[in-house]
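Heads up, one of the protein chains got dropped from this complex, but the rest are sitting where they should.
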Amino acid sequence: MTKLSIIYYSSYGTAHQMATRLARTAESQGAEVRLRRVRETAPDEVVQSVEGWAAHAASVADQPVAEPEDLAWADAVIMGSGTRYGHVTSQLQSFIDTLGPLWQEGRLADKVYSAFTSSQTLHGGQETTLLAMITTFAHFGGIIVPPGYTDQVKFNDGNPYGVGVVTGAGGVDDAANDALDHMVTRVLTIAQRLES
Amino acid sequence: MTKLSIIYYSSYGTAHQMATRLARTAESQGAEVRLRRVRETAPDEVVQSVEGWAAHAASVADQPVAEPEDLAWADAVIMGSGTRYGHVTSQLQSFIDTLGPLWQEGRLADKVYSAFTSSQTLHGGQETTLLAMITTFAHFGGIIVPPGYTDQVKFNDGNPYGVGVVTGAGGVDDAANDALDHMVTRVLTIAQRLES
Amino acid sequence: MTKLSIIYYSSYGTAHQMATRLARTAESQGAEVRLRRVRETAPDEVVQSVEGWAAHAASVADQPVAEPEDLAWADAVIMGSGTRYGHVTSQLQSFIDTLGPLWQEGRLADKVYSAFTSSQTLHGGQETTLLAMITTFAHFGGIIVPPGYTDQVKFNDGNPYGVGVVTGAGGVDDAANDALDHMVTRVLTIAQRLES
Partner (left out) sequence: MTKLSIIYYSSYGTAHQMATRLARTAESQGAEVRLRRVRETAPDEVVQSVEGWAAHAASVADQPVAEPEDLAWADAVIMGSGTRYGHVTSQLQSFIDTLGPLWQEGRLADKVYSAFTSSQTLHGGQETTLLAMITTFAHFGGIIVPPGYTDQVKFNDGNPYGVGVVTGAGGVDDAANDALDHMVTRVLTIAQRLES
């Protein structure tokens, strides 16, 4: 039974919606899944001052937060984050910055890794944010499995580096869900081949 | 009189040392300089648990922290950060994540930007971290001025994207100081040409 | 009078159309423009075997090809290329590979640089191809002027790193032309401020 950790940060809910889709599809295929949001690092008064942000934070308040051990446990890891000027959010980066001890012990290596993102505008850093995560996975010594164009659905969503959703356009629409399903299925398939 | 903001994060002092060198050289050339460390976002018990980190934090405790307004004020901005798996630190990214209001008003655009970094190992993400900052500057609508090989000193330090110091090797040695002096001089020269 | 070189490679005509738009807008603003296609490097039988490629090649056969000297001459350079797996085309890279002598003499430095691209699919490497050119400009010691979001038109085309056209979608439509006009106007404005 393949162990999959989905580690993400979501301000307004789009990345959360994508992560949840990945988790359900993975579970329906028999994977053991840890769906984990990273800890909020913005001051609470900042979060509360933005309606959509506060609402999403409240809605996931009782859900488990990611710990480094969730990476060590997993056979495969999918990370997700909104984009901030061509990067992952500082919240996800804060989590990544705590992985030093596991990294030094080599416990992040040789796992399957893939990534997803969302942004407000069409090209507002989707590719660069996904490549930022791929760069991080290389430091981990990961086995990186971006979707490429390995299925016809990728010619709809068009992003070979991972799955990206434009919130200002369709949001998590059918094309996005198809791309998410394809990505997680491929990640699990390759993780299983590696285990056998 | 050119206004230069140097915005950086330093855990153990190397980036602080680089930033201070940039500030002194800029001031000796008549620039008005704001030398600003970004706020620490790691929990205090984490900082205190690492000797070198705690010591550096104590030594800069009374120095001013960066505010978004320090970017709006400046004609030129040099950012610096250690590397974390091919990225800037989450501390610097946290600061960048607060720039939304200024960005929306277009107040980050049309300034001169350049970057520096430090890492433990030789190729441990120095180029990728500098390019991550360049990517962010592109989102700002900045006028990006990496050093390239515009002086003989760059063939010693070898990094065209900014200035990088390997702490595990020589640290901030003469070649690094030469490269820092060259970078800030070039940034100021181009900022002055743009103002006139 | 600002000297602008537009250096591009086009297989099927989209990048050519974009380059021509940039040239006309620049000339209407009083710039002296060199519009230069890079030399085809694919074997002639390959070009002739693809109808659209052969047709475009024939249509530009009498137009001047780029020489390294066109960069040395210019105050500002805009480069363009289709994308090939997240990179510029080998034709543009072949031209770049011939710039060694100019680079060693420092004659590529301190010019304003910006970039454009086109691709078949939505996210098929547009950001990465533009960043590849920005990376090259850093090696040149260029003054890099990506558009960012410095005008409302950029929220339509959405790409802060340059201008990208999706040929499979609208092609060089009004939003693309607006983005091209904005980019070249900004490049010329900054080049003029640097000259004065």
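In this document, chain identifiers A, B and C correspond to the written order of the chains, with residue numbering beginning at 1 in each.
As a working rule, contacts are C-beta pairs under 8 Å (C-beta built on N, C-alpha and C of every residue); 3 or more make two chains touch, one makes a residue touch a chain.
Note that this is a predicted model, so its numbers are computed, not measured.
When the omitted chain is restored, the residue from C:K3, C:R24, C:H139 or C:R193 that touches it is C:H139.
Taking the complete complex into account, A:P146 is the one of A:G13, A:G125, A:P146 or A:G164 that touches the chain left out.
Even with one chain removed from view, chain B keeps its contact list with that chain: residues 86, 121-128, 131, 155, 157-161, 164. Residues 103, 106, 109-110, 131, 134-135, 138-150, 160-161, 190, 193-194, 196 of chain A touch the missing chain (whole complex, contact as defined above).
By the touch definition given at the top, chain C reaches the unshown chain through residues 41-42, 84-90, 93-94, 96-97, 99, 103, 124-125, 128, 132, 135-136, 138-140.
Operating definition for what follows: only the chains that are shown with their structure count from here on.
Spacing of chain A relative to chain C, judged by their CA centroids, is 34 angstrom. Chain A and chain B have centres, each the mean of its CA atoms, that are 29 Å apart. Multi-chain contact residues of chain C (touching two or more other chains): 131, 160-161.
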